[in-house]
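Notes follow the structure.
With one protein chain withheld, the remaining protein chains of the complex are depicted in position.
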Amino acid sequence: MKSIRPVMPLGFRTAVALVLATVAGILAFTWPLLTGRGSLLEHNASAPVVLGLVLLGVLSVVLIALGEGGIDAKAIAMLGLLAAVGAVLRPLSAGSAGIELVFLFIVLGGRVFGTGFGFALGSITLFASALLTGGLGPWLPFQMLAASWIGMGAGLLPRGLRGRYEIAVLAGYAAVCGFLYGQAMNLSFWPFTLGPGTALSFQAGAPLAENLHRFVIFSITTSLGWDLARACVLAVGIAILGRRMLDALRRTARLAAFAPAAGTGGHNDLLSMSRE
Amino acid sequence: MTPDGIIRFDRVGFRYADSDRQVLRDVTLAVPEGALCLVIGPTGSGKSTLLQLVNGLAPHFTGGELAGTVTVDGRDTRTHPPRDLADLVGVVGQDPAAGFVTGRVDDELAYGMEQLGLSDRVMRTRVEEVIDLLGLDAVRRRSLSELSAGEQQRVAIASVLTSHPRILALDEPTSALDPNGAEEVLAAILRLVHDLGITVLMAEQRLERVIQYADSMVLVGADGTVRLGLPTEILEGSPLAPPIVELGRLAGWNPMPRSIRDARRLVGPMRDRLSAHLSNQLDDPASHASAPVALTTKGLQVRYGAVRALAGVDLTLRAGEVTAVMGRNGSGKSSLLWALQGSGVRTGGTVLIYDTTVYDTAAREATQTAEVRHQRQPGVDPRSLNPEEAIHRVALVPQSPSDLLYLESVGAECRAADSAVGAVAGTAQKLLDRLAPGLSASRHPRDLSEGERLALVLAIQLAGQPRVLLLDEPTRGLDYDAKRRLCEVLNELAARGTAVLLSSHDVEFVARIADRVLVLARGELLTDGPAREVLTASPSFAPQVARILHPLPLLTVDAVRAALAAES
Partner (left out) sequence: MPGLLAQPATIHPMAWWGWAFGIAIATTRSPGVISTGLLVAALGLVVAVCRGDSPYARAFPAYLALAATIVAIRVVFYILVGIKGGTGSVLPLPRIPMPDWAGGIELLGPVSGSGLMSAVSAGLALAALLLCFGAAIALTDPLRTLRSLPASLHLLGTATVIAMMLAPQLVESWQRVRRAQKLRGQRLRKAHSVSATTTPVLQDALERSLKIAASMDSRGYARSRSGGSGAVLTLMIAALVAAALGTYALMDGTTPRWLSISLLAGGATAAFVGSVVASRRIHATTYRPDPWRMREALIAMSGVGVATLAFVSAAVGSPGTAGWSAAFLLCAAIATVPIPVVMAL
């Protein structure tokens, strides 16, 4: 069976960087649940700026690490293309109330081209679409990281799956991601949407269970419908388009194949797409 | 041949990774510095591969297996990937707009220099130089997507020139351009060769445009073998030849002329022979004036916002007639075809399609009466038809035929076409077998050559047996052989009563196929008349044969041959 080698293979240190970025990211996303009394973030309107800055730094660091040592022009062009597809889908789907089709191609790209590519694709897609639509805000680093996780996770799904199973797994994965994405964004911006002093507001230092309970009620009453709709649309999207799009992506990956010829030498063999 | 050319191939062979076919085999050649070397060969023969070998894109980028060595100014491409040759070789691919990396003209010109790490001062100077050299001052701040095709081609050439390469490899720089755009690009290329001494390696299908400028020629055979020589040597035995060379062969001229001027010096005796006999035996080409009307328009208008694409066009297409519509880029040719098909924009006027099937074959000869000519039966507005009905009346092959293809094999596309029009299974496949014999049904539509893809789309669009066929720029990317086959197909369709309307920049093709020529300018129908009259009268649309034999109204070598045969 032809399988495509990851486009941006991860060295040990790059992999460590991805894990650390994930840890920092999880902390930043779940801060309303973890923040203790007397901490810097309690009652602090600057939390979105501070955490946004931290995440921006984390993302920059990971992207520098991924780009370190040079990336094949094919990989860059492919990243740019798939990011453009996502950026075009985003305003289209915004009309249908935040049903983010943008993740469709992040999942497929991560699946075909691997973990490192998926991570980069997630961030770049959201970044490009924010620049194109002028939708920049303190939420951007959060969205970028969440999208990167989705792309990265797609790259971690079992490689051997093909055919119907592959589509089913991807559709399920996309649905779960679509749902969790909404919840994660909710969680990190819950305190700001609501503000302090309501019965559903987060309270720094309150027991985890209590804050979680408030959050769940807040989430159910505000965004559950959207999140479920997003999950369904993504699953249906993968079911309809997945096969064709995967074929097209894999076909291009093969066209771009680089079977190292004797004596052409060089380090760029490693970075190019080729088939095993 | 100088043994120490700036580009040297030493026993070079090349094979792509997924294929067993040797694209090039045992190529040994040397291109001298400062030459304009023309690379010719049939489609798929490895012309592009040859160009890519010069800057190492093959094999470094494309993959595949390289045998022998390619040396460019002493650098071995095996050890120098494309990026390390960027200061020496500039490459412009077939679709220049597809290679743009930035959004604006001046940024695009600077991109290569940025990668080479040149200082800002040097970059500014070079950008100015190149802008002057290629006449791009008017567009320097424009967005790349707003440029015309000719400007895009010149920007693409300029963008590799800023790195001061000593070699340019250009893949079909004029094939997508209208005659004017092509002239501008060729003038720019000649300036580079003559004034700067740049070595240019240029692949081109439209030999009639470039042959007179070549210093040497490389003929790439279908089997991967390559011959380098002087243009006259190569042209003598080449299966690919522009009309001027075919005419030269017919007349037995030696040395073979390459420009209209040279040929006109030689053509005297032949012209005298022809003109003596032509006057009495030059009959009108098959007149279609009595054929049933297939389509009429009255005051057809198309506007896009404030832009007027068509301003009141009156037109009648008749069964069995092949009509060509010509004109500059943006003169409204595509708008006309789309409006006739019915799914394009139409802001005024009427379009009516008539059913001409009743007049087929025997019926046609038997009933050439006044009633038939005046079309008693009512016409249908194509806009009132839904797509499923329209395909049986009028078919359109758009400019990029691949837009229609979405399945994963040729066979699947054909089956989809059959079921769409309710034709007997295998109809489209049978048509395709005639249009492109031997095309395997299992191939991926994306892997086909331009000619094969056009054949597939034609087969799909003809499965519903439409009586009107519209083709938008069908000769794009076709080699002589594919054009000849397209000619045969269209003639056959016309003979069976289909009205054919095609738009084209390709003067030679139009001269061969069209009964009638329309010329559009700024949305207005300037000329509408028999091909022979329109093409011989126009300075820019006259084919080579007509230019050489001026004022004789002969358009093609075949016509000359027939006239000579009749004479003797």
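Going by the order they are written in, the chains are A and B; count residues from 1 in each one.
In this text, contacts are C-beta pairs under 8 Å (C-beta built on N, C-alpha and C of every residue); 3 or more make two chains touch, one makes a residue touch a chain.
Nothing here was measured: the structure is a model prediction, and the numbers come from that model.
Participant: Determine which one of B:G5, B:G64 or B:G93 touches the chain that has been left out.
Facilitator: Final answer for the missing-chain contact: B:G93.
Participant: Among the options A:L51, A:A154, A:L187 or A:A235, which residue touches the chain absent from this view?
Facilitator: Considering all chains, including the one not shown, the answer is A:L51.
Participant: Touching the left-out chain: which of B:G5, B:P59 or B:G112?
Facilitator: That would be B:G112, which touches the missing chain.
Participant: Residue-wise, where is subunit A in contact with the chain that is not depicted?
Facilitator: 11, 13-14, 16-17, 20-21, 23-24, 27-28, 31, 34-42, 44-46, 48-51, 54, 57-58, 60-74, 76-81, 83-85, 87-88, 120, 123-125, 127-128, 131-132, 134, 136-138, 192-200, 204-205, 213-214, 217, 240-241, 244-245, 248-249, 251-252, 255-256, 267
Participant: Of the residues in subunit B, which ones touch the absent chain?
Facilitator: The list for subunit B reads 55, 57, 60-61, 81-87, 89-91, 93, 95, 98-103, 106-107, 110-120, 123-124, 127, 145, 159-160, 163, 338, 341, 343, 387-392, 395-396, 398, 400, 402-406, 416-417, 420-421, 446, 460-461, 464.
Please note the rule applied: only the chains that are shown with their structure count from here on.
Participant: Which part of subunit B faces subunit A closely enough to touch in the complex?
Facilitator: Within the complex, subunit B contacts subunit A at residues 17-18, 59-61, 63-66, 78-79, 81, 406, 408, 444, 446.
Participant: Quick one: which bits of subunit A touch subunit B in the complex? Just the residue numbers, please.
Facilitator: Those in contact with subunit B are residues 74, 244, 247, 251, 254, 256-259, 261, 263-266, 268, 274.
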